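Reviewing the structure listed below.
Missing here: one protein chain of the complex. Every other protein chain is in place.
So, chain A:
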Amino acid sequence: MPDAEPAAAKVPAPVAPMAGASGGGNAGAADAGAEAATKESAVAAQTIRVNVDLLENLMTMVSELVLTRNQLLQILRSQKESEFAAPLQRLNHVTSELQEGVMKTRMQPIGNAWAKLPRLVRDLAHELNKKIDLQMLGADTELDRQVLELIKDPLTHMVRNSADHGLEIPAERVKAGKTETGRITLNAYHEGGHIIIEIQDDGKGLAIDRIKQKAIQNGMASEGELASMTDQQIIQFIMKPGFSTAAKVTNVSGRGVGMDVVKTNIEKIGGTIEIKSAQGKGSTFVIKIPLTLAIVSALIVECAGERFAIPQISVVELVRAAADSEHTIERLKGTPVLRLRNRLLPLVSLQQLLRLDDSEGAKKTEEETFIVVTQVGTYTFGIMVDRVFDTEEIVVKPVAPILRHIEMFSGNTILGDGSVIMILDPNGIASATGEMAMGEAAGKETTAVQTQRQEDKMALLLFRAGEGAPKAVPLSLVARLEDVDLATVELSNGLPVVQYRGKLMPLVPIDPNFVVANEGRQPVLVFADGDRSMGLIVDEIVDIVEEKLNVQLAAERPGLMGSAIIAGKATEVIDAGFFLTQAYKDWFGSSTQEGFEEEKLQRVLLVDDSPFFRNLLTPLLSVAGYDVTAVENAGDALALCEAGEDFDVIVSDIEMPGMSGFDFAEAVRHGSRWQRVPMVALSSHASARDLDRGRIAGFNDYVAKFDRDALLFALQQTLTDQKGAA
């Protein structure tokens, strides 16, 4: 109950009925009422200062008492009739009340955190030449001291934001038909175990267009992506790090740190933040935070015989996956994923993550797995566990200092049965596994440039073949689409071939077990290179789409590059190179195929600013037996050099923004650790002059950008030269 003076309210309560029962007379009751009133005022005046440490200590002790009580109750439940039942019942009640009471001692009205805001707003109004009226409602709403401390700064920041970005200058307001004075309203109230804090302004609302512009500028999304987003989704961008729509940096805001910090702070205490905005009418930020941090509701799960707790607040839903159920776990390159309502949910195996050796449950996991769908910020993922028990109220205790470095755990606790259990930290799990380009984090690193440019979209051919998800291949790799009459298919050397433009063209099915029928027609994708061509048998050609090829899950199965979301569906991107080598072992003019098994993979560093070429060349080179690392500019490449990475050969583009390929080669050749590493230049201009310039800069070879065979040949050549020299 949001009572400002709980102690005062409690004390008179038992007095009044007692007086009523014993006194009997009206006068007596009135007397008691008056007494209570005076008592109330006396109590209100009686406050003492208590050290916070003492309160914290009390809180931990009560927590322990609660746990002991739970234990006792659990024992009691297993015994049918016990003389302890009645006293335990009383202990139960007293403990609950004690817990409530002690919790209250930690409570403080939120008004304490707001105390400085009127002054802040007044100063801001002066500075920005605005008229601002700050209204604060529900200032006596109480919440945990610890929580209060943590939301103080975010709140201040948001009020400052509303004053600076939200509210217009008086002239503008009048023009828009509003009063000169802008209003910022703070409203706090309780709602079902949570505190809701609303920060509302009647300003101009969030400028969707500006956010869009900024998102494109910062390379967070492409125009096409933005077009398909709802306003609500676009608003979310303001929570991204480094985002500010303020046209210029002022004293007050626009410094690029802000909402993301607010969001992290609020999420740190298990809260959420929601934004509502109406153009011209104002915006509202709704913060929802738990009442207290000391006791949380947690889901108890089991994995490999060990139990763990997952904070309930981050659990979205539970899904049971078994062979006979509607949901089954599918694997992409050994990575488990789950199809959940038209979305592909990445899964994390708790067992693998925590490196639990499976002693008992080895077989059981195959039959039935529970998936705890967890949300951290905007990143949703599933945690695979063996069993799910129920939820329990747990008291979070910090882990021992020697274990603090393990980021998977946010604490530990003692369960009702007396056993110690670790509390999993969804944030930690997300950051430990979320490197797979799902969350916001990865966006910055390698894919940043990719998302930035419109022209980086790639035409993809969607088709169906074999089992499972639709498949895709970059259209640029496909020479033609043909419809082959299966009656004309002949066998040569045990492989199906067809006469095609006066030559024999081998046909390769995607599914190795596919049997070519004798009649009917079958669509075939023709890949051609020079005078060789190869046909890939597919079941159905679905569509051609322009989409950013963002492979999200790399594949382990040969022939697949990975899977990506294309046209809203999980699609497997096939590795054309793999099938090319199926048709012609020497398609890439290299014999490394046989050799690379026993040898260490040759490491190639690919430096190219165009994500298209990186996407194209990486699989090509990998298929040819190289271990490819692709970076987007010379700076990144030199950073790898600094980081102590070693490569057998460097393939670099010449025309790159910033440091050109020539400069890069010079930098490598002059004093870097890599000065002996052979370098191959890659350029669309391959004139004799360029060749010379390349050699002077330090390149060992020079290859035209579109000549795959030449590139592979050059690589092989330089590597053998190098070996011969060494």
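The rule is simple: contacts are C-beta pairs under 8 Å (C-beta built on N, C-alpha and C of every residue); 3 or more make two chains touch, one makes a residue touch a chain; residues count from 1.
Note that contacts and distances are computed from a predicted model.
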The chain not rendered here carries, per UniProt and among "Branched-chain amino acid transport system substrate-binding protein", "Cyclic GMP-AMP synthase", "dihydrouracil dehydrogenase (NAD(+))" or "Chemotaxis protein CheW", the name "Chemotaxis protein CheW"
Touch criterion as defined above, residue of A:87, A:118, A:418 or A:468 at the omitted chain: A:418
Absent-chain contact - pick from A:275, A:354, A:640 or A:691: A:354
The one of A:48, A:400 or A:491 in touch with the missing chain is A:400
In terms of residues, what is the contact footprint of the unshown chain on chain A? 61, 64, 67-68, 306, 354-356, 397, 400-403, 406, 408-409, 412-414, 418-422
